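Omission of a single protein chain aside, the complex is shown with its protein chains in their original locations.
Presenting chain A:
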Amino acid sequence: MRLELNGEPVEVRATTLAELVEEQGYPPRAVATALDGVFVPVPCRAATTLTDGVKVEVLSPMQGG
């Protein structure tokens, strides 16, 4: 499946958001996720199915003012 991960096109095998986080090697509890602009909490990732072309954001703590 082809989707957009943090603004970059990627080809993935994952079919759910939880699998995608795992496949991409993100520390699952240390990132927050959104699908097409909608926040997906950790407990909901496993039940969140990915579809072709979906936009996924995986965010983590960064410096800020």
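Quick note on the criterion: a residue touches a chain if its C-beta (ideal position, glycine included) is under 8 Å from a C-beta of that chain, and two chains touch if they have at least 3 such contacts; residues count from 1.
Here, contacts and distances are computed from a predicted model.
Trainee: I want to check something: the complex is missing a chain, and I'd like its UniProt protein name from "Thiazole synthase", "D-alanine--D-alanine ligase", "(2Fe-2S)-binding protein" or "Dihydroorotate dehydrogenase".
Mentor: According to UniProt, the chain not displayed is called "Thiazole synthase".
Trainee: Touch as defined at the start, partner being the missing chain; which of A:1, A:14 or A:32 qualifies?
Mentor: A:32
Trainee: Kindly note down the residues of chain A that lie in touch with the hidden chain.
Mentor: Spelled out for chain A, the touching residues are 6-7, 26-27, 30-34, 37-39, 41-42, 57-65.
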